[in-house]
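One protein chain omitted, others in place.
Now for subunit A:
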(Lines give C-alpha, C1' and ligand atoms only; values in the text may rest on other atoms or scores of the structure.)
Protein backbone atom coordinates (compact mmCIF):
# COMPACT_ATOMS: atom_id res chain seq x y z
CA UNK A 1 0.00 0.00 0.00
CA UNK A 2 2.93 2.35 0.73
CA UNK A 3 4.41 1.45 -2.67
CA UNK A 4 1.06 2.22 -4.22
CA UNK A 5 0.89 5.65 -2.48
CA UNK A 6 4.41 6.55 -3.60
CA UNK A 7 3.53 5.63 -7.17
CA UNK A 8 0.44 7.86 -7.15
CA UNK A 9 2.55 10.88 -6.13
CA UNK A 10 4.86 10.18 -9.07
CA UNK A 11 1.84 10.00 -11.40
CA UNK A 12 0.58 13.34 -10.03
CA UNK A 13 4.01 14.96 -10.54
CA UNK A 14 4.56 13.66 -14.07
CA UNK A 15 1.04 13.36 -15.51
CA UNK A 16 -0.39 16.26 -13.50
CA UNK A 17 2.17 18.90 -12.65
CA UNK A 18 4.55 18.54 -15.64
CA UNK A 19 1.72 17.85 -18.11
CA UNK A 20 0.07 21.17 -17.28
CA UNK A 21 3.02 23.42 -16.40
CA UNK A 22 4.88 22.66 -19.65
CA UNK A 23 2.12 24.57 -21.45
CA UNK A 24 2.09 27.40 -18.91
CA UNK A 25 5.87 27.83 -19.25
CA UNK A 26 5.64 27.80 -23.05
CA UNK A 27 2.91 30.43 -22.70
CA UNK A 28 5.30 32.68 -20.76
CA UNK A 29 8.05 32.27 -23.35
CA UNK A 30 5.66 32.93 -26.25
CA UNK A 31 3.80 35.73 -24.46
CA UNK A 32 7.07 37.47 -23.59
CA UNK A 33 7.65 38.07 -27.31
CA UNK A 34 4.16 39.35 -28.07
CA UNK A 35 3.56 43.09 -28.34
CA UNK A 36 0.32 44.50 -27.00
CA UNK A 37 -2.04 45.05 -29.94
CA UNK A 38 0.05 42.94 -32.34
CA UNK A 39 -1.76 40.67 -34.83
CA UNK A 40 -0.19 37.62 -33.19
CA UNK A 41 -1.73 38.59 -29.86
CA UNK A 42 -5.17 38.84 -31.50
CA UNK A 43 -4.74 35.26 -32.76
CA UNK A 44 -3.53 34.03 -29.36
CA UNK A 45 -6.52 35.71 -27.65
CA UNK A 46 -8.91 34.08 -30.13
CA UNK A 47 -7.44 30.60 -29.60
CA UNK A 48 -7.38 30.99 -25.80
CA UNK A 49 -11.00 32.15 -25.70
CA UNK A 50 -12.22 29.42 -28.09
CA UNK A 51 -10.41 26.73 -26.04
CA UNK A 52 -11.81 27.95 -22.72
CA UNK A 53 -15.34 28.29 -24.12
CA UNK A 54 -15.16 24.82 -25.70
CA UNK A 55 -14.26 23.35 -22.29
CA UNK A 56 -16.94 25.44 -20.54
CA UNK A 57 -19.68 24.71 -23.05
CA UNK A 58 -19.00 20.97 -22.85
CA UNK A 59 -19.68 21.13 -19.09
CA UNK A 60 -23.21 22.30 -19.91
CA UNK A 61 -23.83 19.87 -22.78
CA UNK A 62 -22.14 16.80 -21.27
CA UNK A 63 -22.10 17.23 -17.47
CA UNK A 64 -20.81 14.56 -15.09
CA UNK A 65 -22.37 13.55 -11.77
CA UNK A 66 -25.99 14.22 -10.87
CA UNK A 67 -26.60 16.68 -13.72
CA UNK A 68 -25.85 13.95 -16.26
CA UNK A 69 -29.41 12.66 -15.68
CA UNK A 70 -31.07 16.08 -16.12
CA UNK A 71 -32.61 17.01 -19.52
CA UNK A 72 -30.40 19.01 -21.89
CA UNK A 73 -33.18 21.55 -22.58
CA UNK A 74 -33.31 22.43 -18.87
CA UNK A 75 -29.56 23.13 -18.66
CA UNK A 76 -29.50 25.07 -21.95
CA UNK A 77 -32.71 26.91 -21.10
CA UNK A 78 -31.45 27.96 -17.67
CA UNK A 79 -28.15 29.18 -19.12
CA UNK A 80 -29.83 30.87 -22.13
CA UNK A 81 -32.41 32.79 -20.07
CA UNK A 82 -29.76 33.76 -17.51
CA UNK A 83 -27.38 34.95 -20.23
CA UNK A 84 -30.16 36.96 -21.94
CA UNK A 85 -31.03 38.58 -18.60
CA UNK A 86 -27.31 39.35 -18.13
CA UNK A 87 -27.12 41.04 -21.56
CA UNK A 88 -30.30 43.04 -20.91
CA UNK A 89 -29.19 44.30 -17.49
CA UNK A 90 -25.91 45.92 -18.54
CA UNK A 91 -23.82 42.72 -18.38
CA UNK A 92 -23.84 42.16 -14.64
CA UNK A 93 -22.31 38.72 -14.01
CA UNK A 94 -24.28 38.13 -10.81
CA UNK A 95 -27.56 38.42 -12.77
CA UNK A 96 -26.55 35.53 -15.06
CA UNK A 97 -25.49 33.35 -12.13
CA UNK A 98 -28.59 33.99 -9.97
CA UNK A 99 -31.15 33.64 -12.81
CA UNK A 100 -29.55 30.52 -14.36
CA UNK A 101 -29.01 28.68 -11.07
CA UNK A 102 -32.51 29.54 -9.78
CA UNK A 103 -34.10 28.22 -12.98
CA UNK A 104 -31.97 25.07 -12.85
CA UNK A 105 -32.87 24.39 -9.21
CA UNK A 106 -36.57 25.03 -9.92
CA UNK A 107 -36.40 22.68 -12.92
CA UNK A 108 -34.60 19.93 -10.99
CA UNK A 109 -37.05 20.23 -8.09
CA UNK A 110 -40.21 20.04 -10.19
CA UNK A 111 -39.16 17.44 -12.75
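The working rule: a residue touches a chain if its C-beta (ideal position, glycine included) is under 8 Å from a C-beta of that chain, and two chains touch if they have at least 3 such contacts; residues count from 1.
In this text, contacts and distances are computed from a predicted model.
**Q** Report the protein name recorded by UniProt for the chain absent from the figure; options are "LrgA family protein", "Acetolactate synthase small subunit", "AzlC family ABC transporter permease" or "Alpha/beta hydrolase".
**A** "AzlC family ABC transporter permease"
**Q** Name, in rising order, the residues on subunit A that touch the hidden chain in the full complex.
**A** Here the touching residues of subunit A are 5, 8-28, 30-32, 34-36, 39, 41-67, 70, 75, 78-79, 82-83, 86, 91-97, 100-101, 104-105, 108-109.
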